[in-house]
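Every protein chain but one is kept in place in this view of the complex.
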C-alpha cells in the first residue's frame, strides 16, 4: 500500500483528480488531432503525448489567477490548466477565425491568450525564455507577487537565448521559473548529440540559480519542484531551473516519421512508463480513483472532445482579406 | 627564498625571460599607442595593460607552429608570441596599407594574420568562439594534432555564441581551449551586474568540459593550465574552459573615461598586483632577472617600440579607391 | 540524363561535390540519420559517415559560426538551416562574420561556406515556415544569394556555390522540392553565380522574377500566348548581387516590365530591380514598372483562406501581365 503523497504536498483528493482529468483531456484532444490529421482534415499536429504529467503538475503549482506562462508548442497541459478550452484548442487545430491564439494565423501549438496571461508564442525555439524574464522583470519593477513560468525542450536549451535569458534572470534575481521538458530527442537528434553535460539542470549553476532534475512522468514530483521554485521567487530569492525528464510518445510531429531514427523497443518501453497510466495507478492505490470513476472520466472527456471537434470543424475560416489586419495598431 | 616554479613546469630560464620580455614589449607598445592617441596621431587604442601575463603565459603553452588562435581585441601578448611584429602592430595602430591584419581597414586590436594562424577578428564580441570550435572540428576531421585557442572577456561570456560554441565543442569533444580573461569589467559594468555565478569557469560543467580558474596575473599559473588543457585536447579528451582573473589597468579604451564608474583606490590596488611587476620580482628572486638585465631589456624594448612607431608613422595609407577591393575573390 | 525532382537535384549536387572534394562536409539539424526534415541529405549519412554529415545541436548561430571557422581553415562546409525562417539567430555570424572576412582581412582570409535553407510558402507552413528572407541579406556586400527555379538550375548552381571561395546563401523553394521535375544531366556541370537566365523569349511584356514564381510566370505566359500576348521571362537566379546587364536587356526587350516576388512588396529584391531600371532604362519604358508581390503583412497565415490570399499564383501573374500588355 502506498503512502498518500499528494496530501503531504497539501493537495486535496479533488485536486489530484482534477490534475488527472486534465492530463486525460490533453491526451485525448491530442489523439483526436492525429486522427483528424490522418483523415486530411487538419494539416499539422505537434503532440503533448507523454509530457502531460509534467505540464499539468507544473501548472497546478502556479497561481492561475496572476502568474504568466510562456509555454512551448507541446504544452497543451499547461494551457488547459490556465484556462484555454478544448473548443479553443480545436479551433486552433482547424485554423478557424475564432481561434483565440491567432485567429487561425498560426499552426496549432503556437499558444497565446492574453486574458489567461498566456504569452503569444512563435515557432523559432527558445525566444520565449527572454520574454518570460522580461515579464518577471516587470513583476520586480512593479513589486507584484506574480511569477512567470517558461518551458522549452532540452534541445532548445542549446540556443543562445537560453543562456542570455537565464543569465539576465540570475543577475537581476527575477521571479521566473524555467522548466525544460527533456524528452531526450530534438526531432531525430538524441540527447548525447545535443548536450555533453549529465543533465540540463547543471547549467543552473552558471547562472547563479538552483537547478533540479525531476521525474517528469510523476506530476506530483514536478508539482513539488515548481511549488518550491515559486515560493523562492515570490520571496525575492530569484529564479529556478527545473528539468523534467519525460518521454515523447509520438513522432516529433505529424510531418515526422520517427522509425528512421528511433527503435520500436524504446517507444514500447516509454509507453510502459506513460505518465497517465502511472498517475492513474497511484490514484487508484490511494483510492482516489476507481475503475468506475476512471470510466466515467473517459466518457466525459470523449464528449468534450467530440463537442470541441464538431464545434471547430463547423466554425468559419477568417475572410481572405482579413489577412491584411493587425500588422500595426488600427 | 622562492622555489623555482618554472623549472618544475619544464620551462628553461631563457624561456621565462623570453616571456617576460614579450610582456614588457606588449606593455610598452600599448603605452606608446596611448601617447600617440593623446597626441592626436592615432584615433583609437584598446589596451592589453594588466592582462599581458595571462596572454603571454597562455600563448607560450601552445604550439606556435601548428596551433590556431582566435584572439580578442586585448590580446597583443598572444599575437606577439604567435609572430606578429611590433612594426605590424604599429602599422595597424596607424591604419596603414601595410598593416597585415586588415590593410588599415580595421581598428587596432582586430587581429588577423593567416601565415601565423591568427584568425581574423571583428568587433562584435564572442563571434570568434564558434570560429575556434570550427577550426577544432577541422582538426578532428582531418585527424591533425593542432588545437585552437580562443579568448574573450568575462562580459562576452554572456553572449549566446559562448553557449552555443562551447556546447558544440563539448558534444563533439573538440580540441579547443577557451580562455576568459576576467578583468571584472565590461566597459563600465562591474562583475556582479554581468554574472550571477561565482566564477565563469563554473559554466564548463554545463558543456561537459573541465573548467578552471587561475590567477591571470601569474603567467606561470596560466601557462600550466593551458599546457594541461592542450594535452587533454591533443589526447582526444576534448575542450577546456579556463578563466584567468586579471585587472584592467586602463580605461576600457581611449574613448572611455573610467573615473565615472571606477574608484581610484581600486586601480591603485590593481597596479600593485601588476603582472609585469610580480613576474619581474619572481624572476629576480630566482636570479633569472637582474636589475642590470631588466634595464637592458627596457632599453632594447624602447628601441623596438621607437623603430616600430617611426616605421608605421612614415608608411603610406591605402589609396582611396583600394576601398573597393576584396569584397569577393578577384 | 534522368528526370529528377528539385530536391533530388539538391541531393545529387551535394553527393557529387562530396565525392569530388574531401573538404566538403554537411552540418545542420537532423541532416544525418534522418536525412533532413525534407530529406535533402537523404543517403549521405550512410555514404559519407557522421563525420561528414554532422547532426548538430539545435543552435543556428553555432551551425553558421562553426561552419565559418571550418571554412576559414580551408574546409568547404555546407550548413543547412532547417527552415529559412530559422536563419535569424545566425544573422550576426552571416552578416558580421562570413560577409566581411575577406574584406576586413584585406584578402588574407576567406570564407567558402554555403548555407542552404528551404524558403517560401503555399504549403500550410504558417507564419514561420513560409517566409522569404532574402531581402534581409540582399544589402550585404560580401554575400552572394542564389535562389534557383528548376532542378537543372539547382544542381548547377549548388555545385557552383560549394566551389565558390566566398560565402553563398542558397535558398531552395520548399514547395518546388517535389512539385518540379525535369531532365538533369548526371555528370558534373556548374552554372555561373551572378548571371540571370532568360527562361522565355517574348516581345510584349517582360517579367523579371526568381524561384517558384518563375513557374507561375511560365504558366501564365502559356495561357496568354493564346490571347496573342507574348511574354519575355527573366529568371534572376542570383538575387544578390544582381545581374544589372541582364535586367537592362530584358527591359529593353519589351519596354513593359512586371516584377514578381512572393516576398512582401516593400523593401524586397524587386525594389532594387526596379531601381536599376529607373536608373538605366527610363527612356525605354512604355509603362510604369509594375510589382506583384505578397502584401506587407509579417508572413503567410496558416488558414487556407488567408494563405491563398497572400500567395502569388499563376492567375495573379496572368492578370498583371494582361494589364501591362493592355497599358
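The letters A, B and C name the chains in turn, as written, and every chain counts its residues from 1.
Definition applied: contacts are C-beta pairs under 8 Å (C-beta built on N, C-alpha and C of every residue); 3 or more make two chains touch, one makes a residue touch a chain.
Computed from a predicted structure; not experimentally measured.
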Contact list for the unshown chain, restricted to visible chains: A, B, C
Hidden partner chain, touching residue among A:22, A:151 or A:167: A:167
Touch with the omitted chain, as defined above, among C:82, C:110 or C:140: C:140
Contact with the hidden chain (one of A:35, A:141 or A:269): A:141
Hidden partner interface residues of subunit A, rising order: 68, 70, 99-103, 105-106, 110, 112-114, 119-120, 122-124, 127, 129-138, 140-141, 148, 160-161, 163-165, 167-168, 171-172, 325-329
Residues in subunit B touching the chain absent from view: 43-44, 95-97, 102-107, 110, 122-125, 155-156, 158-161, 186-189, 193-195, 255-256, 260-261, 317-324, 327
Missing-partner contacts on subunit C, residue numbers: 61, 85, 88-89, 91-92, 95-96, 99-100, 103-104, 127-128, 135-142, 240-242, 263-264, 266-272, 274-275, 277-280, 282, 285, 287-291, 296-299
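One rule holds in what follows: only the chains that are shown with their structure count from here on.
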Chain centre separation (subunit A, subunit C; CA means) in Å: 37
Subunit A and subunit B, separation of their C-alpha mean positions in angstrom: 46
Inter-centroid spacing, subunit C versus subunit B (mean Cα positions, whole Å): 41
Subunit A residues counted as touching two or more neighbouring chains: 158-161, 193-195
In subunit C, residues with contacts to at least two other chains: 57, 59, 61-62, 89
